[in-house]
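Of the protein chains in this complex, all but one are displayed in their positions.
Chain IDs A and B follow the sequence of writing; residue 1 opens each chain.
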Amino acid sequence: MSHVIAASVHEAPKAATASALLTAESLVKEYGSFRAVDGLTLSVAAGEIYCLLGPNGAGKSTTINCFLGFTAPTSGTVLVKGLDVQRHPVETKRALAYIPELLNLYRNLTGLENLEYLAALGGGRAKSRSELTELLIDAGLQADAVNKRVSKYSKGMRQKVAVALAVAKDAEVLLLDEPTSGLDPKASNEFSALLGRLRERGVAILMATHDLFRARETGQRVGIMNRGRLVRELATSDIGHADLERIYIEHMHD
Amino acid sequence: MLARIVFHEWRVLRADRTLWLLLAVLVPLVAYAYANGAAWQSSQQEIVRQVLADDSTRLATLSAQLLAIESGEVAAPPAFQNPALPAPVGRSLGTRAAVLPPAPLAATSVGMGDLFPSYAVVSTVSGDPFLRTPSIENPLHLLAGRFDLAFVIVFLLPLFVLSIGYGLLSQEREDGTLALLLTQPLPSGTLVAGKLIARFVVLLGILIIATVLALLLGGAGNLLSWASAVGLWIAVVSAYTLFWLLVVALVNIRGRSSSENAMTLATVWLLLTIVLPAALNITASMRYPVPSRAEMIGVEREAAEEAQQQGATLLAAFYQDHPELAPDSVAAGPTSFSAQSWAVQEEVERVVAPVRARYDEQAASQRELLRRFRFLSPALMVQEALQDIAGTGDVRYGEFRAQVHALRAEFREFIGARIVRGDAFTSADVASIPAFAVDTSDGLDAGATSRVVVNLVGLLVLAMALAGLLMAQLPRVRMRVRA
Partner (left out) sequence: MILTIARKEAREIWRDGRFRWGAVLVAGLLAVALISGWQNYSDISASHKAATEATWERWLDQGEKNPHSAAHYGVYAFKPMTPLSLVDQGVSAYTGVFTWLEAHNQNPFEYRPAQDGPALARFGQLTASTVLQLLVPLLIVLLGFSAITGEREAGTLRLLLGSGIRRGTIAGGKAAGLSLGLSALVVPAAAVGALALVLAADVEHGVSASRVVMLASSYLLYFGTVLGMTLAVSAWARSSRVALLSLIAIWIVNALLSPRLASDVARSLHPLPSAESFRTAINDELRNGIDGHSPQDVRQEALRDSVLAAHGVDSIPQLPVNYAGISLQASEEYANHVYDRHFGDLADRMRSQEAVHRTLGIVTPMLAVRSASMGLSGTDVFHHEHFVRAAEEHRRLIQRILNGDIEKNSRFGETYTVGPEVWSQVPAFTYEPPVLASVLSKEAPSFVILAAWLLLSGLAFGLGVHRVAPE
């Protein structure tokens, strides 16, 4: 574990480790001789939105997959609520919710039926249909869409079901992979507002994205990844849009 | 949790019309197959009824003729058809029928029933009584086999399992729902189990309800006393379904695409139900060839000729062995010709019997050896179990053959004693002609039951092995989320 990248992280204020719900320590993931993630250390606290920025292949999705337990790290540790993801797959999954880039639900079932199923699997307190319907509407779904088959849904509507799921299972952690790609600006804006509400409830959110603008708007902190390394961490309150873009481009030339 | 997954799978199967498609295909299939088997069953019942009716007519006629002769109303007909002489009675006038009535569940599996006759007429005439009653069927149809319920189970049921299971996980991956599913806090074993259980229940539910309905509507007779047989049938079919579902799961956790899974599963099906049985067959028949019966004929003829050449001396020897059967004067009389030819026939029987038995035994032991191979293929075990439940397996027909041969021996002894002693055949003797005890058992006999159970256990052992493999692999399987 000679790869210490923390050296490049100097400006960012460290989140208090005590309240960190997501923690990666010296995370390394190799595919053969290729290092997809190269000594990544980061943590996300409750009530915080952390945006991972970086070009394709920077290791953002791999990092998220490590938190999900889909990918086993080559070395280092990945903790959710202080529990090792690999050793406690069921317990850590109980705490987290995930919204993938290509979010698909059971096409032939309605939004409500999908939520019913996934929420039941997600554990937590059992909820009635009306409670779940309310959650869907809270998440911004039109009331008449709740009982329509998902095959008729747009991506934005499917994401609302996923957000409702996160609420339904009382997820403390939300992982998002490029959630706003393919959304129009209005839907994208609505989605950011939804995330903001979840944050207020104390959810720790880790979002991988290409969208610098959205990252600065939504996140409290951003991390810039390149070639598997976290090259820079910033607090969004310290910088403007133009600054972020400049810093980002700079780091791409490393 | 498990119940939730099962319910959800049921909902998905219903929503994407798989369920209706299954109903639309499986139900008519079961109905057609059962009707086919039932038609065969009733034709067999008709044959048995006819043969038994002929049998009692024959004896009634014999009785009437004898009474008429004994009372002096009519003169005795020429010797070769005189009912008062034991020889013509044994040859044709007093022959007895042996029948194997189809069991109540026979309609579920025609089995070997199209190949083996279900009746025989026992007489003193030499040769296998079954040769006189060959069943008539186009050999092309014997080759193809019947479209009966057993065919649907053995060959088509696995295909249904594969068709609703080849995308067990791969379909979710391709549809993009697997990612969401796998971020829920549930062990992958529970997920797979839930999916398998839903399919198991749906498929078997349809199949069993359709079959039981067919049995009830088809008037399969006293089903109550056959409830245990029906129960065994359900158990065998369930175990077979379970086996194939586990195969489906094992193929699915390899993380390949639905197309690849379908290809792999089709190949596995082909290997297990077509290639393996055929290969076992060929291995067995090359390793343990059943001798051509052509050679047997030569041996038999030779033995018969020798016996005939000894002719007269045989009868003397016979009387020496059986002094109780010797008539008062062994001198030449009207009976001596019949007695002598009887003695020759008896000698032929005696000499030929071991030859025939040797062939039968050899064929039987080879059959037994081949039967052992069935444990390698679930299809073979199921086929045998279904036949045993339906009463159409080769063991039951073999037992019937043995019973017929035993009756024939008894019959020959009965007639022979009268020929040799020179006794007349009287109306009082008619009632004591040995008769066949027709199988009227309620429910499966112990032998059939134990054979079914052995196959059932064999199937379950195979399924257990697959389940073990699945359990061992599941924790190590890294479910690929993306297609």
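Heads up, the rule we're going with is that a residue touches a chain if its C-beta (ideal position, glycine included) is under 8 Å from a C-beta of that chain, and two chains touch if they have at least 3 such contacts.
Everything quoted here is computed from the prediction, not taken from an experiment.
Student: Name every displayed chain that the left-out chain is in contact with.
Tutor: Listed by label, the shown chains it touches are B.
Student: Of B:L140, B:L224 or B:A472, which residue touches the hidden chain?
Tutor: B:L140
Student: Out of B:G189, B:G205, B:P289 or B:G447, which residue would touch the omitted chain in the full complex?
Tutor: Of these options, the touching residue for the absent chain is B:P289.
Student: Return the single residue from B:Y34, B:F151, B:F243 or B:F400 that touches the missing chain.
Tutor: B:F151
Student: Just checking the interface: what residues of chain B touch the absent partner chain?
Tutor: Residue positions of chain B that touch the missing chain: 36, 43, 46-47, 50-51, 111-112, 115-117, 119, 131-147, 151, 155-156, 159, 163, 258-259, 262-263, 266-267, 270, 273-275, 277-282, 285-286, 289-295, 297-298, 301-302, 305, 363, 366-367, 370-371, 373-374, 379-380, 383-384, 387, 393-394.
Going forward, only the chains that are shown with their structure count from here on.
Student: Provide the C-alpha centroid distance between chain A and chain B, rounded to the nearest whole angstrom.
Tutor: Using C-alpha averages as centres, the distance is 64 Å.
Student: Quick check on the complex: what are the chain B residues that touch chain A?
Tutor: 1, 4-5, 8, 11-12, 15-16, 175-177, 179-187, 478-479, 481
Student: Provide the residue numbers of chain A that touch chain B in the complex, in ascending order.
Tutor: Per the stated touch rule, the residues are 65, 68, 70-72, 89-94, 96-98, 100, 102-109, 113, 117-118, 120-123, 149, 162, 165, 169, 175.
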